[in-house]
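All protein chains but one are shown at their positions in the complex.
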Amino acid sequence: MIRFSKAMKFACLSAVLVLAAGCTHKQEAVNTAPPPAAPEAPPPPAPVTSSILPGSAEDFRTNVGDTVHFALDQYNIEAADQALLTRQAQWLNKYPSVRVTIEGNCDERGTREYNLALGARRANAVKEYLVSQGVSAGRVDTISYGKERPICTESNEDCWAQNRRGVTTITAGANT
Amino acid sequence: MKKFLVLCAALFLGLPLLGILAAGPARAALSVDVTQGNPQPLPIAIPDFLPGTPGDAQAGANIAGVVRADLERSGLFKPLDPNGFIEHITSINTVPNFQSWRTITAQGLVTGQVTLQPDGRLRVDFRLWDVYGASQMLGLQYFTQGENWRRVAHMVSDAIYERITGEKGYFDTRIVFIAESGPATKRVKRLAIMDEDGANPIFLTNGSYMVLTPRFNPSAQMIAYMSYIGSKPRVYLFDIETGRQERLGDFPNMTFSPRFSPDGNRVALSLETNGNSDIYIMDLRNRAIQRLTTDPGIDTAPSFSPDGRQIAFESDRGGSQQVYVMGVDGSNQHRISFGAGNNGTPVWSPRGDLLAFTKQQGSRFNVGVMRPDGGGERIITSGPHDEGPTWAPNGRVLMFTRVLSNSRGSQIWSVDVTGRNERRVLTPGSASDPAWSPLIQ
Partner (left out) sequence: MSSNPSQTSASASGAKAVPWRRSEPTTAQGPRFGVVGSLAFHGLVIAAALFSFRNFHTPQETHTVPVDLVTIAAETNVAAQAPPQPKPEPEKIEIPTPAAEPPPEPQLAEVAPAPDAKMPEFDVAKEEPKPVEKPPEKPKVTKKQAQQQDFAALLNKLTAQPKRPKNARPGQRVIQGVGAGNAMTANIADALQSQIYRCWSPPVGAPNADDLIVEYDLRLNPDGTVAGLALLPGSAAAASGNSYTRAAAEAASRAVYQCAPYHLPQQDYAVWREINPLHFDPRQLMQQ
């Protein structure tokens, strides 16, 4: 433990020095430029999963999973995603004060208006599945973003597949 | 008796001769058919407008510059380089030396004058001359406030365009569009408006919520568009003069894809219910709502015919996205697009003869036109991702969104209905969803 801590300290110190050196160098190079913003401290290491608060949005995202995917121009829930949605329903049934919004998204291969409608179909398909698993319809809203919110921006099949998605996001009632 | 015989003989012999004489015209005439042509931009000379007073020189140069740019952009005119002009126009009230303009191949000549009036207004006079015909084709005069000089220039362009081509111009119009910024995953989309030539761009919304698919009303004073404000995607109305925004109706779910009727009294839009999108009409005078489609397919992108009697829309009720037409009461819904691929976003031409639409084949998108009966389909843009056409008020030119890629954003382009003269409309940054205003009143 002690050795590890020393190593960590050394690493942190080195990082700060490197960053400081970088700043100094930059200031020298561009005298007339305003001083750059102070460098952000390195982010703390990610907390281990065991520290996630049960019933929180993070719990839902990490331990249940919030995203299902669709085939091109389709909105049926694929068999591979049914288990995920069943887990979502179970989780929602466990935390009955939570409200969610299902976001329906499409890839870029469709006109803007059509994709808004298709995204609505996808969001609704997720909602219906959750409702069929006992989640009250009043707790589930839907919204379509059409092709306006890609998470992957390349124009290839891999990206398109990632973008054709329904995302369950918690809007209220989660533990914090 | 002899006389009678002679007369008979004379008649017998003479009548055919007289007939021949009558049938044969006095001169020869050859008939010639010209069925091939050589469509070329019309060479036109537009010297800087003369200053009415010495202080007006810059205004004269500015206005002539805008007119030259307008006409050049249309693809139908070739404004000639003023450096090559032989005659120096010194007065708009004397007839030009047409010979000198023929020498530089000009077929049209515009002479104009700008004068700042004692009351602060700008007076603009111009004449359009037929160089070969050696005659005046047009002579007009405008008064305006000084800051409106660009609009006057566009009006001059419109008058010249109309006189030469036989159809109304479209330069004194505006474009409402979506200005885009930021990375694709968090794209900021703002409602914006600019002149037809890209000048005077103004943001109408602040970017804190996403907006899509703006459309002008017939008076160009109101915009219908879709807004995600409050994470409730709904159709809104935007009053350009006051800046006031108003949600259209009180729908429980998403409303989108609005478009005004030709009389401006109604808005057709899509309403989504339990994942299914259907087309409705709202009467803006009494807010009454009428449902037009009921099938379980996606029905959206409604567009009125110019006579207000029919609505073109897209539907996937037959298994793929295709263009349909129905009566404005929802009657007689029938598919009209049978070409390859998916076909959507129909937009009726203001002159009624064509529908513009987006054709999708795989990941390739192009704008095309077809007749309202679905015939005569032509692709008029070069792609690879062009969508969302909008018509100039004269039904001759279209703008559309050209998507470069998710990461590189979108641009607005224009193209002649013939497919010629495809060119970019300059916007400040990435832009999409153009909608062309009517001619400004």
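The chains carry the letters A and B, assigned in the order they are written, with residues numbered from 1 in each.
Note that contacts are C-beta pairs under 8 Å (C-beta built on N, C-alpha and C of every residue); 3 or more make two chains touch, one makes a residue touch a chain.
Just so we're clear, the structure is a prediction, and the values are computed from it rather than from any experiment.
Colleague: For the chain that was dropped from the view, give me its touching partners among the shown chains.
Modeller: B
Colleague: Out of B:A159, B:I178 or B:A431, which is the one that touches the chain we can't see?
Modeller: Of the listed residues, the one touching the omitted chain is B:A159.
Colleague: Of B:Q40, B:T242 or B:S331, which sits in contact with the chain we cannot see?
Modeller: For the chain that is not drawn, the touching residue is B:Q40.
Colleague: From the list B:G55, B:G84, B:G139 or B:G327, pick the residue that touches the absent chain.
Modeller: B:G139
Colleague: Tell me which stretches of chain B touch the chain missing from the display.
Modeller: 16-17, 20-42, 76, 92-95, 98-99, 102-103, 107, 124-125, 127, 130, 132-136, 138-145, 147-148, 151-152, 155, 159, 162, 164-167, 351, 353, 395-396, 416-418, 440-441
The working rule: only the chains that are shown with their structure count from here on.
Colleague: Touching residues of chain B toward chain A in the complex: what are they?
Modeller: By the definition above, chain B touches chain A via 183-185, 187, 189, 210, 212-213, 226, 231, 233, 253-254, 256-257, 270, 272, 274-277, 298, 300-301, 314, 316, 321, 342, 344-345, 358, 360, 362-363, 365, 385, 387-388, 403, 405-407, 433.
Colleague: Any idea which chain A residues touch chain B in the complex?
Modeller: 75, 101, 108-114, 116-118, 120-125, 128, 142-144, 146, 148-151, 153-155, 159
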